[in-house]
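With one protein chain withheld, the remaining protein chains of the complex are depicted in position.
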Amino acid sequence: MNNLKLNPLKKLEIIIEGAHQGFATDLLDRAGVKGYTIVGNLSGKGSGGFHEGHLMFNEEEVMVMIITAVPEELVAPLLEGFTPFFNQHSGVMFVSDIQVSRLVKFTR
Amino acid sequence: MNNLKLNPLKKLEIIIEGAHQGFATDLLDRAGVKGYTIVGNLSGKGSGGFHEGHLMFNEEEVMVMIITAVPEELVAPLLEGFTPFFNQHSGVMFVSDIQVSRLVKFTR
Partner (left out) sequence: MNNLKLNPLKKLEIIIEGAHQGFATDLLDRAGVKGYTIVGNLSGKGSGGFHEGHLMFNEEEVMVMIITAVPEELVAPLLEGFTPFFNQHSGVMFVSDIQVSRLVKFTR
């Protein structure tokens, strides 16, 4: 029954070059983030011009989006962790409010 | 002119195994949801470890994200409908606030 209660979390959407996916997920893992979902094969335009998505096997995907949901207290340390990265590399991180029904999946 | 007014809706993002996509879209259809968009070929890490996305034809995609927008009054029945599923299977549902310009596309 208490599964039906909605609990607030912060959603992070991290859009970066596929070559840096491992760096980002390592940083999430070390911060204690319990799970994430990765959307690959993105194309787009940013400060570096237009990027075309590749669908070839074994090729580095140009841009990926890593989606995760974290308790609010993890947002500041994650921002701090990613800041030196975004100072040097293209990419963005969106932070937004979401609600989830099963909080146990997202907290330590 | 009234197309330019923004109307509040709830966005649902349902991330589940591709094998359960039909169950989820059937549940949405029966609840009266008018449309949804499916992002396939996701990879990620969750309670069940890391999942690799497949791009082969005719293979079950490991994880998919179903995105839909519904009137607020549909959120509780949909949560109730999905709760037994998420009690047994991996996956998550994010609920968030969005606005849309053409409400007629989302309401019965």
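Residue numbering begins at 1 within each chain, and the chains themselves are lettered A and B in the order written.
Rule of thumb we're sticking to: contacts are C-beta pairs under 8 Å (C-beta built on N, C-alpha and C of every residue); 3 or more make two chains touch, one makes a residue touch a chain.
Note that the coordinates shown come from a computational prediction; the quantities given were computed from them, not determined experimentally.
The residue touching the chain not shown here, chosen from A:39, A:70 or A:100, is A:39.
Mapped onto subunit A, the footprint of the missing chain covers residues 13, 15, 39, 41-47, 53, 55, 63, 65, 76, 79-80, 82-83, 86-87, 92-97.
Those residues of subunit B that touch the chain absent from the view are 3-4, 6, 11, 25, 29, 34-41, 55, 57, 67, 69, 96-102, 105-106.
What we mean here is this: only the chains that are shown with their structure count from here on.
A separation of 18 Å divides the Cα centre of subunit A from that of subunit B.
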